[in-house]
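The structure is given below, and queries will be raised subsequently.
Apart from one protein chain that is not included, each protein chain of the complex appears where it belongs.
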Amino acid sequence: MRVLLSCFLLVLAVLPAEAAPVELKLWHAYRAQERTALEKTIALFHASQEEIRVKLTFISYDAYLDKLNAAIPLGHGPDLFIVSHDRIGNWADSGMIAALDPLLASGTINRFFKKTVEPLVYRRKLYGLPTSFKSAVLFYNRDLVPQAPVDTREMIALAEKHSGRPADGGLPNYGLAWEHSDLYFHASWLFGFGGSLFDSAGEPVLDSPANVASLNFVRNIVAERKLAPLDVTANKVTSLFNEGRAAMVISGPWFRGEIDAQRINYGVALLPVITSTGRRARPFVGTEAFLLSARSTHVPAAVQAMDWLTGDKAARVRLLEGFQPVANHALYDAQVLQKRPAIDVFRQQLKYAVPMRASPEMGLVWVPIKHALENTVRGRASASEALAEAQRLVRLRIEEYRQGHQLKDRGQDLLPALAWGIGGGLFLLLLLSALFFRRLKRRLREVWRQRGAYAYLSPAVLATLVLIFFPFVMGLGLGFFRYYQGEYFFVGGKNFVDILSSREYSLTDSFSFYFKLVMTIVWTATNVFLHLTIGLGLALLLKDPLLKCKGLYRVLLIIPWAIPNYITAIIWRGMFDADSGVINHVLGLEGFSWWSSTSTAFAANLVANCWLGFPFMMVVCLGALQSIPRDLYEAADVDGASRWQQFRQITLPLLKPALFPAIILGTIWTFNMFNIIYLVSRGAPNGGTDILIIEAFRWAFERGDRYGYAAAYSTLIFLILFTYTLMTQRITKATEGVFD
Amino acid sequence: MAEVTLKGVTKRYGNVIAVKDVDLQIGDGEFLVLVGPSGCGKSTTLRMVAGLEEISAGDLFIDGRRVNDMHPKDRDIAMVFQSYALYPHMSVRQNMSFGLKMRGIKKAEIEKRVGEAADILGLDDLLARKPKELSGGQRQRVAMGRAIVRKPKVFLFDEPLSNLDAKLRVQMRAEIARLHRRLDATILYVTHDQVEAMTLADRIAVMADGLSQQVGAPLEVFEHPVNRFVAGFIGSPAMNFLPVQLDDAGKLNGNGFCLTLGEQQAELVRGKSGPMELGLRPNHLRLDPAGQIQATVEVVEPLGAETFLRLRQADTILTVRLSAQQEIKAGQELRLHLDLQFAHLFDGKSGQTLF
Partner (left out) sequence: MNRSGRPQRIITHVFLILFTAMVLFPVAKVFQIAFQDRQSFDMRLSVLPDLDHLTLDNFSHVVGRSKTEGFGAEEKQTWVFGHQLFNSLVVSLATTLLGVFFATSAAYAFSRFRFPGRRAGLLGFLVIQMFPGTMMMIPLYILMDHLGLLDRLLGLILVYSTTAIPFCVWMLKGYFDTIPKELEESALIDGASRLRIFWSIMLPLARPAIAVTALFSFMTAWNEYILAQTFMTEEIATTLPVMLNGFVSKTTVEWGHFAAGAILVSIPVMALFFVLQRHLVAGLTAGSVKG
């Protein structure tokens, strides 16, 4: 009877589930083979059971993390998502992801390599199930390097053999190529030299002698021996290797998918032993894993799905078809390894790998180390100086981050932020009213009389109020808050004080607010000046009524304006490349890196932005020139004025009213031009070419989620521009025409 | 047709008074010209009648109804602008029918009225053209045609001829006069050109500094100006003014001359003294070796049928009109006879006419 009853209950419990399958949302950023493999595992999972359906959504890599951050807290996120482990600490702290320990059957994690599970543990809780692990290994071109080097001495010797410009004067070859300024890769050397990032107490120790030695090692290879390219991106590593111009490459498992296997006969090997320490280079190992959103409403189904999808069956597909070094140790059997011998190298490398920490503190280390590496390699500082600075910054930022705890105890969240934002907005509105409605009372009647005007205005104003003004006010308000673990805490004017007193940097440091401000002003002034000069020059040429093909020139010269600026930026970055860029080719500067000094990097940005910006000014000037009556020039001719005098005395003064609004707009746009600098110089060197708006962005997204600080930065940018506009209006009455 | 009445109409822009307390009465079918120098408030007055400017104080009546707060379109007026304000994107026909279409008049009726107006103005061949394909005179005619088709109670003209060259202006002037006779319409016409005013108007109203100075038939205003301003503004060439001092004996002492007033005139200024201005039209100065004053010829302007002389007497420039050609050269010293019986005398301070 009891058995019968429990059977009955069981049926009851199971029935509804059968009736409507649970739909799980799974987000990922995989592309190419990895994506196909993932899709196949999902299909297999669907075939294996009926109750759960997984809806797979691809999000492009760029947007992925931001989108997760935005969507999950609002309940629009996925149930599951695949992501590399490094933000687990922040997400766990802010309650975005759920710990898995209580949900998993015991022993589940035993099927993975231990080192691949470690990065998923934060504060002793497990936050994900690993799909694959990623560590650096050595790829080599078998045609050039028949046998992979065992130690670094051998590696350097081999590299020297294959470096340099070929006899026919073509593009240079490199013995070795890797992203030398990325800590992810540099970690191999750093740990190999016996260095470390944190001590046993979890405090940063970036300036240890071993770390310094590792930086000097890199500088020796890249800058002194010139065995590896100085200007390097992942892209460039790929193309160098595929063109046979790099004999060896240090990269991760994804690199395999990018090699043109038809052209390059390549091998994969363990990273070499470091000759001076006798230790093998120890790469970071990171893990890609399924994480469970804390907001998921289908937890059991989600857990079931991730269990299955990280199981051996799915892992086999990913290994064989997605070429991923999967985390399941059971798969590395002879049969599989025969098919994918390269994968086994990753498994071996794992023995020497150092699991990457997922803590927020680790997240704060990346950028300072990157700058330290770049400054060392590019000769802007010695290794010990560079690391000392990195140590100082990381210390400061960790301290800053930890202060959040105290705030958390006080318990405040977004609501007062909103209140403050709205309050601030109202205050601003009042201020504006005080400025412009001095005689408010008398005006009220006028307001009623002119109600027709407001009717015309209302659609635009309403839309602007809701969609621009509201977020704007909120942005202003955020400047008085500090973001910590998913919540906002009121800190008053601290952010502003910190920025304006340049608390973290000396005044002349390339990261200080004032340096950025000067940089931004120089950037804006030179750009607007050049856009205007080029635009006006062309307009003067094209104005000649007897010039043939005017229309054609005009159309062709407008083209840069029509092309989206992120496309422009990416292309210019390629054109300024040190050895394959056409600019160096034309100027005979092969091998010269534009990104090593602030002035050349600035020049490169400038060129790209001028290319983008002159057409607008040209068109404005053309229109303005047309409006200058011909007879003025005739009169000046009669008066005996030279061409130059005519230009100075007639053209310029009469153009002024037309050009001022364009200049003001141009100034605002250039002041806040993001894409060009972010994508062309990328701030190199050492953030020297970053302007204020990019600095604001980096504080928000690259330096430990300091949204409040970033908002304060943005507010300052706004205030500067606002003052500028008011000043130009007051002093030059430039916009008189516009305001009349 | 209708009467237009302005009672104490005033226009203020902030603290500036553009039009002050203007009273005007335009009778049914009357052609009234508002004349005055630029900035005197005449255009503002016209625009207030049109309803394009709000009336700050006072009342405006059209056909006995107070229309201060009435929308322009309900006032049943038509206006011809100085710039013609032809809609550049519409053909002449569309321009002329626009107002009728707005009033919901039937197509056939519109056709008929546009045809009639085109006929009157000689625009038949131009109906399909766009404004930019027309000459200045043609545009002017279209602008009038646009007003005519409406058959409004009142026509308002805002300096309609000032953008035309001299010859066309004379021609169009005649045409407007003809039109007025034909349509028998009430017209309020604004101009700064006193010749236009004199030739077209049934009555003219002279304005200066936002004030209406004098209203009357053209000749009446010409012959009996109420003050120095009107006297100087109306008439071409303008009246000559000589600064004089009236003494108790009824003598006018000028700079280098002394005149004795006739009995009648002396009676009119009895008891007055002080600085005055003596006004004489150019045709009331004669060359006469026995004349009362001496002057130096500065410029001789022979116009064929008549000759104008510009002479300097002390600090003033005098214009003399000679009916025939005479051998006179610049630099010559001449004596002039002043025809005192046609002279006007103005108070030096207030400018009021004394006789």
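Side notes on the structure shown:
Which chain is which? They are A and B, in the order written, and residues in each are numbered from 1.
Going forward, contacts are C-beta pairs under 8 Å (C-beta built on N, C-alpha and C of every residue); 3 or more make two chains touch, one makes a residue touch a chain.
Here the structure is a predicted model, which is why all the values come from computation and not from measurement.
One chain is not displayed; in the complete assembly it touches the shown chains A, B. When the full complex is taken into account, the listed residue touching the unshown chain is A:S239, out of A:Q33, A:T108, A:S196 or A:S239. Of the listed residues A:H298, A:H329, A:K408 or A:R554, the one in contact with the hidden chain in the full complex is A:R554.
Interface residues of subunit B facing the missing partner chain: 50-52, 72-73, 77-79, 81-85, 87-89, 98-99, 102-103, 146, 150.
Heads up, the rule we're going with is that only the chains that are shown with their structure count from here on.
Per-chain CA centroids place subunit A at a distance of 75 Å from subunit B.
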